[in-house]
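Before we start, here is the structure in question, set down as structure tokens.
Only one protein chain is missing; all other protein chains are in place.
Showing chain A:
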Amino acid sequence: MTLPTDDTHIRLPEITPPDHTDHPVLAAILAELRTREGESIVVAHYEDAP
């Protein structure tokens, strides 16, 4: 069940990417995001393809 109605207007936390992490999954996410930094535009792909 979602949060009660009154709580659903709470803003999401602002999360700054850490400079380094020992969390392996977060590290992989940060590495993946770095590969996108040189792209002029990031486009969305069709989800029925891997």
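Basically, contacts are C-beta pairs under 8 Å (C-beta built on N, C-alpha and C of every residue); 3 or more make two chains touch, one makes a residue touch a chain; residues count from 1.
Assume contacts and distances are computed from a predicted model.
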Given "Carbohydrate ABC transporter permease", "Fumarate reductase iron-sulfur subunit", "TonB-linked outer membrane protein, SusC/RagA family" or "FxsB family radical SAM/SPASM domain protein", the protein name in the UniProt record of the chain not shown would be "FxsB family radical SAM/SPASM domain protein"
Where chain A meets the left-out chain, the residues are 1-5, 8-13, 15-30, 32-33, 36, 41-50
